[in-house]
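Notes for the one structure printed next.
Yeah, one chain of the complex is gone here, protein chain that is, but the others are all in their spots.
On to subunit A.
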């Protein structure tokens, strides 16, 4: 049996390192033969990063931590083939490759020698068919803005960039359905649909660089999820090229289609490991005519949660974003980016955005809510804006925190989702756990979605600090029945922690799907699924 084999393989690998035990979160297992028995036996043990090889992340080069799978190496013959297939877009210049090999956080670096930049789905189909036959590994790459090391090669995988596939294929101005190639930059798409009075259903800080194909393959969340839902609902169709080069055309623009299993859902969030997305059909909502932003101060977590509850009740359907940040974040913004705090110092700050079709109606609702919040002392101070320039300035306080953290030092990033009541508990518990060892411990995020971005910084990478943080944070999350990666995905850095949030049978099904769609494992290897799967 498959599970038995992988389980024995896993245990034999573990036996090589002494003191290696496995911890299982308190999930309920259904019986699947002897695998279940052994898991239960091990459930009370601890998992150590005993040996460097098992560490999920090292700054700069990663190749010391993992074994390269036995893929073929790229030869002159292969390069000739690609150069004929993609004139001038088969790049081997090491200077150009340098930036494609490193992620945005500059925390992981691959050593790919070949970058391919196709412009059509056919080209991608030829590329993958060839790579599948030759057993060459491929790392699909969009805007390279991912935060878990999933967008860059680990070893010498061929980088398959969608950057040149940036055409809009069609836009229906009545239904708002946009069909475009996977390499379109999110901000460009937003500008395009805005001309016709629509907006993209997602928005993230990386919008100037991230590409829609990458957004879909990582099931990106972002700032508008509260209002427009996740990509799983707004993506109506996909065109995907499978590992063997076959083009799977599921590019429909229909809102409703219940004909069989919804196969496209497999590719959304699969981080490029099941297929390469080449075109997306997405439903765009109408651009709101009236947008207001309020920036408020709260003195306790309880008040923060109460404000959220009150907000949902009084603002209801016009609420489009509810974000929070703590005073440590504000400190970083002031120190590193010289941004000013628009209101008086508070332990917590909230950013509320409303979007609607009638300015007067929205303003009245917002004013009533703010008046109520002030009178009942839920908030201590606040400001509001309806002009574009001021709205941008207030959003910067939330969107630029990631940038400010980069300036503060080496950042350990965690993105967890837990029931809303516990959202800040992780930050407080982490501060107790780390005492004074870390430079900054900050918490911010999409309070409306129960999603916390917990970030810790230190002047340089510190493995002692790292081992205090992990697996503490993952165990904490599992204890609260949360997700260890709410929206960032697993990529390279979190692939081996999947068991903290998913039961073994789910991982088993995932590995079967992977085997079915990519038997040679050439698509984005070393990512998303845990190492013991292979």
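The working rule: a residue touches a chain if its C-beta (ideal position, glycine included) is under 8 Å from a C-beta of that chain, and two chains touch if they have at least 3 such contacts; residues count from 1.
In the analysis below, contacts and distances are computed from a predicted model.
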| item | value |
| --- | --- |
| Chain not displayed: protein name in its UniProt record ("GOLD domain-containing protein", "Vps16 C-terminal domain-containing protein", "Small ribosomal subunit protein uS7m" or "Electron transfer flavoprotein subunit beta") | "Electron transfer flavoprotein subunit beta" |
| Touch with the omitted chain, as defined above, among A:167, A:361 or A:392 | A:392 |
| Residue in contact with the excluded chain [from A:358, A:371 or A:428] | A:371 |
| Among A:384, A:469 or A:484, residue touching the chain not depicted | A:384 |
| Residues of subunit A in contact with the chain not shown | 289, 295-296, 340, 342-344, 370-371, 374, 379, 381-392 |
